[in-house]
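Working notes, structure below.
Excluded from the complex is one protein chain; the other protein chains are retained at their positions.
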Amino acid sequence: MTRSTTSLLRLFALAVGVAALPFATMAQTSAPPIKIGWLVALTGPNSSPGIGFDRGIKYAVEEVNQAGGIKGRKLEVVTRDTQGDPTKAVNAALELMNREKVDFMVGPTNSGEGLATTPLIARNKTPSMVYGVVDTLIDPEKYPFTFRILPSNKQWTDAAHNYILKNLNAKKVALIGDATGYGTATVNLSEQELKRLGATISYKALIEANQSDVNSDMQKAKSSGAEVILVWSDSAALNARLINARAEANWTAPIVGHPALGSGAIKPLLTAPGNWNAVYNIGYKQTSFDKAGKLPDETSKFLSSVVAKKVRVDDTTLWWIAAGYDAVQLIRRGYETAGSSKPEDVKKALESLRGFAGAYGRYTYTASNHNGYDVNDIVMNRADSFKDGSYTLAPGYGQ
Amino acid sequence: MILSILIAGVAVGSIYAMIGICYNVMYSTSKVLSFTSGQLGMLGAVFGAWLIGDLQWPIWIGFPAAMLVGVVFSMITEFIAVRPVLKNLDQHLYVLSTLALALMVQTAAAIWWGTEPRPFPTLVGLSPAGLAEKYWLPVLVCVLTMVSVDLFYRKTLWGRAFTAISEDADAALALGIPERRMRVISYVLAGFVGALAGFAGGQLLFAFFAIGALLTFYGFIPIAIGGIGSNRGALVGGLTVGILQQIANYVVGGVFVGVVTFALFIIVLVLMPQGLFGSTVARRV
Partner (left out) sequence: MTALSNVEIPPQATPWRLATRLAPAAAALAAAGLLPGVVDNYWMQIAALACIYWVLIAGLNLIVGYAGQLAIGFVGLLAIGAYTAAILCEKLGVPALAALVVAGCSGAFFGFLIGLPSLRLKNFYFAMTTLGFATIVTQIALGWGSLTGGGIGLPGPVFPPPFDTPLGFYYLALAMAVLATYVLRNIAISNFGRGLVAVRDADVAAEAMGVPVVRLKLVTFTFSGGLAGLAGALYAARQTYITPDAFTFDLSVMFFIAVLIGGRGRIVGPMVATAVLTLLPEIAAPLVAWSSFAYGLLLLLVVLLLPGGMAEYIDRIFKKRTVAARITSPKVAAIAGVIARPDAGPASPVRVKGVALAFGGVRALDGVDLRVEPGTIHGLIGPNGSGKTTLLNVISGYYAPNDGTIRLGEEDMAGLPVQSRSRLGIARTFQTPRVLGNLSVLDNAMLGAYSHFESSFPLTALGLPRTRREDHAIRERALQALTAVGLAHCAQSRADQLQHTEQRFLEIARCLVMQPQILLLDEPAAGLAADEIDNLASLITKLSTLGVGVLLIEHHTDLVFQISHHVTVLNLGKVLASGTPAEVRSNKEVIHAYLGT
């Protein structure tokens, strides 16, 4: 090569290098994604809620990323199927925190798993949103970085008790739960609360979800003189059997309780569609049809955009999807307000939210309260009114 | 109250009894107790629900198809999990191989069919005297099965060959009875009976992947109590277990039913290892 060619090449290389400099710095400052660790029971028993939440989360993440992400940072969801097994949940939580180094943890979806993973996640100071309803999962002192999206169990039971005592005017209650962690805890809670409110528990039972025949329990409940049956179970099979058994016992007492009493999975398990009358499950104002059969405006919009993106609604419940969606929205709001991704800042940002409106509900967090769901939005639905993932308000909720 | 306990107990007990018969039939020619017995019931219920309920096939096609699934699975069991380990029968490896196969088919069903119980369609639609079909169907089918199997053993050549093999396999072999073919046939029969149990009981138990394990346990207790090889014992044992379950359910509540049943099962077995109707153990030295 001639000397002039060499120096020309050198000059050229220098020029390219200088020109590339801004791109290089831009590549360095183009921020890393915000990683969300998602612990969910997608398979195995009790996977229906998880599947619903999952759809909401994936939909929300896509929406946020298409709008440019959070301050230029894209959202990335790392999903781990825990199968409802606490050991797998713990292992997955450790993996997500130590290897994937997620910024935020969402889930797990079952209370049993949550009870095991929450202390671990808290020890690691990773901010998290939990889906379990068991009350002990939230404790701003023990677990300062853990927040809840769903109402707490106490809020659910309060709504149901209110409905029983005030709207149904009942005093004697037959209290039934399934034998899971959730069922046991809630039956205990209801028992304490109802007694405090002056009602009588005339019959109490914990039934295993797979028990094939519940007629004797229903008979015993009926002969105890109960005026209403309060059911805390998310098992479609058990709920269907209880509803059928009530019909077989020729009993017209209303059934009140868990949101899953209205699950689409119950319908085919009923011996007669009419059995589903007078069953009132917990629901949410946001996702309930009023007397005129209309959803609140924001929810209708949410529903249409979700359906437009081909997310299935008919085999799950809309509020599950909405709750998943809201998790991402809350995270987004937290990071935007905080302006940084330091856990302390995100925590403070979340604690500053007042009435933040999501698709599923409105959220208010403070330094001493991490149960953000607005309890006023909890309503009772008519279980047999399932349509497009939502329900009609139960009688007594004049709207 | 008592009546409803009895009805429910007899109904579910009939299903258990049929699974017991399924165990017995497999045992008669191979001396093998198989963990897949309950899974056959699960397959009968799940495929019955899928073919007749979901795909809307007419019963006269759907029923044989569901039975065929059970038969095929039973033949697979014989071929994969039983035949290879018969050489070392004294090591009882069949316990593990059938357990493995049962676990595999259960997981596969959970993944394909889902983990929620799904409904089983009403078949006949008759409720004589107000008795729901889900109660009388298993009982009727169980009685028919018992009578048929009994006739099979006593009147047909194949049935008598089974009896011969179960009493003395070497002598039967010496008589020219084709042992392997008889064994396969017995597994075919067992597959049919097992799937039938699940099919008849589908309305009561729902089409659910977990009923496989349930039926494996609760179908074993009747023959443990009644004695292996005795179908009458299976019937008595099955009804006892079914009624006992319902009584326990009423008295101690659902969560402890399993505890009561199993505790009783263990106690009975320890006191009477050969069961009420069974034969004593042969000499070992």
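Each chain carries a letter (A and B) given by its place in the written order, and its residues are counted from 1.
Operating definition for what follows: a contact is a pair of C-beta atoms (placed from the backbone, for glycine too) under 8 Å apart; a residue touches a chain by one contact, two chains touch by 3 or more.
No experiment lies behind these values; they were computed from the predicted model shown.
Chemist: Given that one chain is not shown, which residue among A:59, A:104, A:131 or A:182 touches it?
Modeler: Answer from the full complex: A:182 touches the omitted chain.
Chemist: Spell out, residue by residue, where the missing chain touches subunit A.
Modeler: Within subunit A, the residues that touch the unshown chain are 42-44, 80-88, 90-92, 94-95, 97-99, 111-112, 115-116, 119-120, 134, 136, 179-185, 188, 206, 208.
Chemist: Across the whole complex, list the residues on subunit B that are touched by the chain not included here.
Modeler: Those residues of subunit B that touch the unshown chain are 33, 80-81, 84-85, 88, 91-93, 95-97, 99-104, 106-108, 110-111, 213, 217, 220, 224, 253, 255-256, 258-259, 262-263, 265-266, 269-270, 273, 283-285.
The working rule: only the chains that are shown with their structure count from here on.
Chemist: Need the CA-centroid distance for the pair subunit A / subunit B, whole Å please.
Modeler: Taking the mean C-alpha position of each chain, the two centres sit 41 Å apart.
Chemist: For subunit A, which residues count as touching subunit B in their complex?
Modeler: Checking each residue of subunit A against subunit B gives 43-48, 179, 205-208, 210-217, 219-220, 236-237, 248, 265, 268-269, 271.
Chemist: Okay, in this complex, where on subunit B does subunit A touch?
Modeler: Of all residues in subunit B, those touching subunit A are 1, 4-5, 8, 12, 110-111, 115-119, 132, 204-206, 208, 210, 214, 246, 249-250, 253-255, 257-258.
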